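Missing here is one protein chain; the remaining ones are kept as they sit in the complex.
Up next, chain A:
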Amino acid sequence: MHQSPACGVPTAGGASRRRHTGRALRRELPLLPAVLMLLAFMAGPIAYAFYGAFTNRTMSGYKAVNPDFIGVDNYVSLFSDPDFYTSVLLTLAFLLGSAIIGQNVLGMLVAVLMRHTPRSVSSAVGACIVGAWVMPEIVAAFACYAFFHTEGTLNTVLDAIGLDGPAWLVTFPMLSVILANIWRGTAFSMMNYNAALAEIPPEIKESAQIDGAGALQSFFRISLPIIRRTIATNLMLTTLQTLGVFTLIFVMTGGGPGTRSSILPVLAYQEAFKFSQIGYGSAIATVTLVIGAVFSLVYTRVLRPEVE
């Protein structure tokens, strides 16, 4: 934090204190547009979600304009809805499979492999992985839809080696969207881990080699402990990004068949816009926001030293 001249210097007398407060307020004035926008369009919708969850607001018709206050009815039906529990489980599977295990393990694997391969190979493979990441999300979703479709690339490849591929998007919708999200997001982890591994002082690994440590041993005993902070940050960020995934699933399976791949944001969309239950959709949104808030709080605590 930079020291500002005169700031926090105690002043004597009412007039100068008033002037001091006045100056402090004037100094904070540039914050006003940002604070107003954040209040209106970030805090506003969150507050509105908690308010809307207590009403029976619908998408159109009389209840769209004049919803009734129905108390906790939405939460009562939510917590007695088997679809909701399925969706929570699917969300956990999606977070665990595609972010925590998929993107992080694959990202780390690629980052490590890149350090043992010729530069031409690692650059080319890196470009392919980053390519999946810089695409606009809707294009990435189309590419994955085509890849996993019954007549898509995956089944063509399986066919070529004599296997009969299933209708992935219908038979294994969750597996398909998990793999798709790994494809989409691995670049982020790969880049973070690559940068972290590059910062490990080479002397440490050399001395381990001299002491007879193998590649695996030096990775698990030396590299991993050194970059553990990057790993913690990256796990949290990929989890939060994955919690917000909508377009990929919306395009590939639409949350279906039925609700078999509806993670929470998709379920909230379906209830609110397909079945026109805005109040019920808001209740689901609040649950997702609370899950996100818990992860964010942990993340904020981890990064605390950087604010201080």
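Here is the rule we use: a residue touches a chain if its C-beta (ideal position, glycine included) is under 8 Å from a C-beta of that chain, and two chains touch if they have at least 3 such contacts; residues count from 1.
We take it that contacts and distances are computed from a predicted model.
In the listed set "Carbohydrate ABC transporter permease", "Molybdopterin-dependent oxidoreductase", "Probable glycine dehydrogenase (decarboxylating) subunit 1" or "Fumarate reductase cytochrome b subunit", the entry agreeing with the UniProt name of the missing subunit chain is "Carbohydrate ABC transporter permease". Only one of A:T153, A:T171 or A:S207 touches the chain withheld from this view, namely A:T153.
When you scan A:G22, A:P45 or A:G258 for touch with the missing chain, the hit is A:P45. As for the chain not pictured, it touches chain A at residues 1-5, 7-8, 24, 27-31, 33-35, 37-38, 40-42, 44-46, 48-49, 52, 57, 64, 106, 109-110, 113-119, 121-122, 124-126, 128-132, 134-139, 142-144, 146-147, 149, 151-153, 155-157, 183, 186, 188, 191-192, 194-195, 198, 202, 205-206, 209, 215, 233, 236-237, 240, 243-247, 250-251, 264-265, 268-269, 272-273, 278, 281-282, 284-285, 288-289, 292-293, 295-297, 299-300, 303, 306-308.
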